[in-house]
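In what follows, a structure is listed as structure tokens, so that the remarks can point back to it.
All protein chains of the complex are present and in place, except for one that has been dropped.
Right after this comes chain A.
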């Protein structure tokens, strides 16, 4: 297993958000996390990236326990990319500087090489012309693609995507989805939290439904979204259908 979460517990005050959660992700697999708002999807992704400390359980990446208190979180994060719903690009840096910051400062790559690689990526996603622009000059879809490229240039083993399309206007969702589908084609291992069941159906190998702080039900998208076993999953999907998001 590339990622293995066992018995993960996370508490905020007296709110138990994750309660003995288990989730395994194989190499090249794409797993979609679904669940009601507040069910802990973002929290789980932040725990895997060590931005939030877990209160019990273990998380292994490539067989190493990353939740070992002696592990260096900075080194662990170098192997995991995380993309946020709100892009979080650095507003005082150009697109190119946003992308090359970590390769140059963290991975100590020569600036010229990092720049060349960044330009290749930008070219690939059709944003080469925006290399020198500041983030506030970009549309939401463009910013989100830059944020994904910024995570990818570190060559992460695992890419975590937190509702990367939910801040986007519907006509901009497509360009980000296309990019993620291409990454899947290249074998990138991804865990993505999403409210868009269509998105989960299209790109995920497996859908995991979070409820009560655990993965209540998981399986191929067609099964979990089409013919769920658990009553809670059916209720959740019924509400989503009502909201017109399936």
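One rule holds in what follows: contacts are C-beta pairs under 8 Å (C-beta built on N, C-alpha and C of every residue); 3 or more make two chains touch, one makes a residue touch a chain; residues count from 1.
Here is the rule we go by: contacts and distances are computed from a predicted model.
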| item | value |
| --- | --- |
| Missing subunit (named according to UniProt) among the choices "3-methyl-2-oxobutanoate dehydrogenase (2-methylpropanoyl-transferring)", "2-oxoglutarate ferredoxin oxidoreductase subunit beta", "Amino acid ABC transporter permease" or "Hemerythrin-like domain-containing protein" | "Amino acid ABC transporter permease" |
| Which of A:91, A:170, A:185 or A:244 contacts the chain that the document leaves out | A:91 |
| Residue of A:151, A:204 or A:237 in touch with the missing chain, whole complex considered | A:151 |
| Candidate in contact with the missing chain, chosen from A:7, A:58 or A:78 | A:78 |
| Selected from A:105, A:124, A:181 or A:239 as touching the chain missing from the view | A:105 |
| Absent chain, residues of chain A that touch it | 46, 49, 51, 73-75, 77-78, 80-82, 84, 86, 88-92, 101-102, 105-107, 136, 150-151, 154 |
